[in-house]
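Working notes, beginning with the structure itself.
Taken from a larger complex, these chains appear in their original positions, while the remainder are omitted.
The first chain written gets the first letter, and so on, giving A and B; residue counts start at 1 in each chain.
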């Protein structure tokens, strides 16, 4: 049974996601649809790109990932299929696949123009249901990415700034996202960290191996299960918002203490 | 694989919905259960009726739609199965299927009395799990609607006021619901709108073809992908709550400008 995932900023109140699933099941009743998340911050393409980059690789080969964070829906922005070999990705050409393009080195991108991929009549405001859902279902039935339309090379993407050593003992990175426990996930990887801690905005932060090692109420850091540096306060208290960099996309500078 | 959808006002915190799914899978392990939404405003039957009317038709023929918004559970209100031909609907007889009755012209309604449709012992407070879930699962296995109990003709429904021209250049309609982006969806359809905009409470509202055409922070309107007039403010700002009609079920009067 082939799996398709859905990631959107639609939330869980309305029936938009159910409508997409209904359209997909009408075309392929055997498709297994999994919700990636529908709580991407509305219109935050960067958040969507990072969330997709964190999660796509845990799915079986052949999985079709649909991602719809789409402030420009109805404008002339294109719908695309990204053929990444092991995985296919479907969504708007607005940068939502930026992390995919940087992680999967050989991709081919196709502009969705094939009439079979469009529900008739196509609504102006809901490409998720009327273009991306049918395209995903058709691909799950065997349509090849090159059948959806012509290849394009001028697709959109943005860079997630890689972390960098800005001085002998100083690292600059960025906040990828903040999770529901208030933990702050950065793009800084283990290789940049030396010693057992660092200073952040004058505050000493010690590096732990896991959450359980932390002291209640203290700011700590660890290398998380994705390999990224994560700031945490033990058990449910969010990382203090008094830190200036605590927004998705913000820059963080760490002073290594040894 | 047959699909059943679940729509409730139970929210996503408790395990009520999982209990319903467990009961259904115990009777038919092959049933494919899709969440329509579980965030209907608690006890708001009108909201449920509109949400179901917006979404049921995107599912494959044969889909069984279960809808539970049920302030009168445990009272003498009946449980019913609505046979709508292409689709079957299961839930309380309290008006939740009002939009279905107005959209599908030939329906037959059955009162659920068949003992096999009731879990034993039946709890007094949870018909979703103890009546509607087993009934849906049995129907997915081939039980015919007329086997659940006697047909009834005095079932409950309410009217969604249709839009009307209240003066030469004035249209009165109603707010169907407000989505998670703060967009206001009305029951006014394209045929009622002439020209490129209208006045609403003295405010000029211009008609756009899609969200992208809007100006940041301005109140606009468009005909949405369901064919309804929708008020929006570009990118994530809700339609101003200073407008007096911004509640589900409220009346809206538009002054057409040409």
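In this section, a residue touches a chain if its C-beta (ideal position, glycine included) is under 8 Å from a C-beta of that chain, and two chains touch if they have at least 3 such contacts.
If you're wondering where the values come from, they're calculated on a predicted model, not measured in any experiment.
Colleague: Total copy count of the complex, if 2 are in place?
Modeller: 3
As a working rule, only the chains that are shown with their structure count from here on.
Colleague: Can you compute the centre-to-centre distance for subunit A and subunit B, using the mean CA position of each chain? Integer Å is fine.
Modeller: The separation of the two C-alpha centroids amounts to 31 Å.
Colleague: Write out the stretch or stretches of subunit B touching subunit A in their complex.
Modeller: 1, 3, 5, 7, 12, 32, 34-39, 51, 54-55, 58-60, 63, 179-181, 209-213, 222-226, 230, 235-236
Colleague: In the complex formed with subunit B, which residues of subunit A make contact?
Modeller: 10-16, 18-19, 21-23, 25-26, 29-30, 33, 42-43, 71-75, 77, 123-126, 129-130
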